[in-house]
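With one protein chain held back, the other chains of the complex are shown just where they sit.
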Amino acid sequence: MTVAFFLNEKTPYVGDTSNVLLDWLIIIGGFTLLLGVVSILRVSAQAIQRKKEGWPFKIATIASVLVMAIPSLLPVSWSPLFGRFEGSIYDWVFVNLQAPMMATMFATLAFYIASAAFRAFRARTAEATLLLLTATIVMFWRVPIGEAFLNLFPGDLPYFINKFIMNGANLAVQRGIIIGAALGAAALSLRIILGIERTYMGRG
Amino acid sequence: MSFWKKFNDMDRRWVYLMVAVTVIIPFLIPMKFPVSVSPEARNFFNAVDSLPDSSVVMLVFDYYPSTIAECEPMAIAGAYHLFKKHCKIITLSNIPYGGPSMAESVTRRIAAELGKEYGKDFVNLGYKYGYVSVLKGMGVSIESIFPTDNRGTPLSELPLMNTVKNYEQVKFVFEIADNATADYWVSIVNAGYGVPMGVGCTAVMAPKFYAFYGAGQIVGLLGGMKGAAEYEILLEKPGTAFRGMDIQSLVHFLIIGLVIMGNIGYFVTKRGKRKTL
Partner (left out) sequence: MSGIEILQIWIIAFFTLALFSFLYKDNPFYKLAENIFAGLTAGYQVGLIWDTIIIQKMWDPMVSGDKWWMFIPGILGLLMFSRFFSKYSWISRIPLAVVMGVTSGVFLTTQLHGLVLPQMQSTMLALWGNQDFVASLLAVVTIVGVISTLVYFYFSAEHTGILGGTAKVGIWFIMISFGAHFGYTVMGRVSLLIGRVQFLIEDWLGSFRHIF
């Protein structure tokens, strides 16, 4: 894959081989996702068998997996309720159950962040005070009334915030983090290719 | 002194209740505060607006249903803008949970409104596992990665895909993401194949993308619901994001107020402790 980067993708053998490997990655990765499904079924079945705490809810878990999985595997030609597309059980359950529940799970974070900000956000040190002040200014700047409030002060504060905080200090730090993380990822990739790093296989 | 201690030790469920009430109020009393447009959103809009008619654009749905409130308004505004400009849209997703379904729902709805035809004006490629393979593979041949569209129709049967083989025919990538796949679009597609792109992302991710915007790797940036509202304003089609800014305003003020009160309480109780010592 590394050699293929430096060669034209239409190069015989190398170009073709890299495309084939990319296809293989998609297929192997797909089977890896199915591992998670088998795992959740195993764990839930064990919890029911051993009557662990909350075991009746594990019946709901297994039932949910089967309700989603089985109709999606059956051919659409048998019934429009089967398959994955609009009008199927799979699509109905996704749109009316899974997607709203996923959205709700994340929506509760708004409450937690408000509570965390109230209880833990303290100006204990100079650095913490700077973080607090910047957060407050940005929270004002990102909403209409806040921006109107900032415009009451002399000078073009919203312009200053955008130019020097977001496109200035923030940009510089994020750039530093991106460069550092990318160098780390490249170094790790080299270590894996050279066989120095084998922790992903479960040994040092 | 005891008031501040009691206030700081308040059960967190009272904070939850305050947030809930603050979110509900603007639904009962709409306020419609004016929304200003940032340079990042304006540049994004101008980049799409300056595309020649009939340009092929990839509209990428790389977000989970959990962030639909932030990302879907961007997708709707983007699809509307692109269809109005008679661009040909190829949608795809690197997100297994509903990416293709969301792409179908948004594009078909807007296409029906503007009289666009599936297969000729837009195509939904669906999802394939392994975004690294997908992004690199499409550089050689889109058909090698997506042999059929999301519904199983071979690409050779779709008139639009007969003219688009790989990134060379794609004029712009309109990426909407709530996760790190946006980084890979930038590092693999933009850096490797030179396809111009703009990113609409959740507010959590937006600060990071200022670095890509500053480096010219993306032409514009829409950050969170505010970014979506800005695009709606530029499109002169205010939607759910614009309406949501009222509520954002009030909740932000609530949280700022709580943080200030919490800090006042902290310093007052800390001074009280020092005096008793």
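Residue numbering begins at 1 within each chain, and the chains themselves are lettered A and B in the order written.
The rule is short, and it goes like this: contacts are C-beta pairs under 8 Å (C-beta built on N, C-alpha and C of every residue); 3 or more make two chains touch, one makes a residue touch a chain.
Just so it is clear, the model here is predicted, and its values are computed rather than measured.
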Among A:A45, A:L81 or A:V138, the residue in touch with the chain that has been omitted: A:V138
Sole residue of A:A45, A:I62 or A:A148 that reaches the chain not shown, by the stated touch rule: A:I62
Where the unshown chain meets chain B, residue by residue: 13, 16, 19-20, 23-24, 27, 66-70, 96-98, 126-129, 132-133, 136, 147-148, 152, 183-184, 186-188, 190-192, 202-204, 206-207, 211, 214-217, 223-226, 240, 244, 247-248, 251-252, 255
Chain A residues touching the omitted chain (full complex): 1-2, 4-6, 21-38, 40-42, 44, 54, 57-58, 60-69, 71-73, 84, 90, 93-94, 96-98, 100-114, 117, 127-128, 130-139, 141-143, 163-180, 182-183, 185-186, 188-190, 192-193, 200-202
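Simple rule for what comes next: only the chains that are shown with their structure count from here on.
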Rounded Å distance between chain A and chain B, as computed from the means of their C-alpha atoms: 14
Complex contact set, residues of chain B against chain A: 8, 12, 15-16, 18-20, 33-36, 38-39, 64-69, 96-98, 101, 104, 128-130, 132-134, 136-137, 139-141, 144-145, 151, 187, 203, 207-208, 210-211, 213-215, 224, 226, 245-246, 248-256, 258-259, 261-263, 266
Interface residues, chain A side, partner chain B - complex: 9-10, 15, 18-19, 22-23, 25-26, 29-30, 33, 85-86, 91, 94-95, 98-100, 102-103, 105-107, 110-111, 113-115, 117-119, 121-123, 132, 136, 139-140, 142-148, 158, 162, 166-167, 170-171, 174-175, 177-178, 182
